[in-house]
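I am attaching a structure below and will ask some questions about it afterwards.
Complex shown without one protein chain; remaining protein chains in place.
And then chain A:
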Amino acid sequence: MNHDKSPSTDAPIVQLEKVNKHFGSLHVLKDIDLEVAAGEVVVVIGASGSGKSTLIRCINGLEEFQQGHIQVDGNDLVPYGKAAKALQKIRTEVGMVFQQFNLFPHLSVLDNVTLAPMKVRGWSRKDATETAERLLERVDIADQASKYPSQLSGGQQQRVALARALAMEPRLMLFDEPTSALDPEMIGEVLDAMRELAHEGMTMMIVTHEMGFAREVADRVIYIHQGEIAEEGPPEEIFDSPKNEPTRNFLARVLKH
């Protein structure tokens, strides 16, 4: 299938329309409408269990949804996950960084990064290695390329995970609480790498509890409350003058310390 990699800039990369998700009797996502433009950095905040992780996991098909439509880069995401090919195509263009890093423990750092470009994009080992070395350099971890993930610190592992996702040259990056599993002294190095990526114009959706980072990097902040988008807007607006009660309560709790 031919696929134009540069659609007109005003077409949103991600488009959600009335998306609903149920876990049994639990209504996890309620009528979510959302658009993310190319180059935009959207930070999703909310209490645990609010559905914010589920939301971004729907966008690359790791979670199924029952009603509504999701389009990613012009491709329809089929809700019931049966159309494996279409889903794989979307995932090829969407990178994800997980809370628990999820590096492949049986592969060296370099092989973690080169695997998908070689197997999915069909790059030669030489090309994949060159790209991997450049990306590892960029996240400041090139000297660890031959080590195994278990020999790295949490912060280093998460930076490798970032390089691994970027090696596929994604059009969109999803971050699912990328610093929540890190020791406090390692959070900064991961946020620095993400900040740099945002400045380079990458389209990003970030679920995080790092409110300072959100305020600084986000173009738009979305507050999810009980499966609904309760409030959204520029970070100054959300953090300094939240309009509704749940947002105020949530921010009061997380910003206190």
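One rule holds for everything that comes next: a residue touches a chain if its C-beta (ideal position, glycine included) is under 8 Å from a C-beta of that chain, and two chains touch if they have at least 3 such contacts; residues count from 1.
Everything that follows uses one rule, which is that contacts and distances are computed from a predicted model.
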item: The complex's invisible chain, by UniProt name, from "Putative glutamine transport system permease protein GlnP", "CoA synthetase", "Dehydrogenase" or "Sarcosine oxidase, delta subunit, heterotetrameric"; value: "Putative glutamine transport system permease protein GlnP"
item: Omitted-chain contact residue, chosen from A:Pro12, A:Gly51, A:Pro149 or A:Pro178; value: A:Pro149
item: Residue in contact with the excluded chain [from A:Leu62, A:Ala142, A:Met211 or A:Leu251]; value: A:Leu62
item: Per the touch definition above, residue among A:Leu34, A:Cys58, A:Ala165 or A:Ile222 touching the missing chain; value: A:Ala165
item: Residue among A:Asn20, A:Asn75 or A:Asn102 that touches the chain left out of view; value: A:Asn102
item: Residue ranges of chain A at the interface with the undisplayed chain; value: 60-62, 84, 88-89, 91-96, 98, 100, 102-108, 115-116, 119-120, 148-150, 161, 164-165, 168
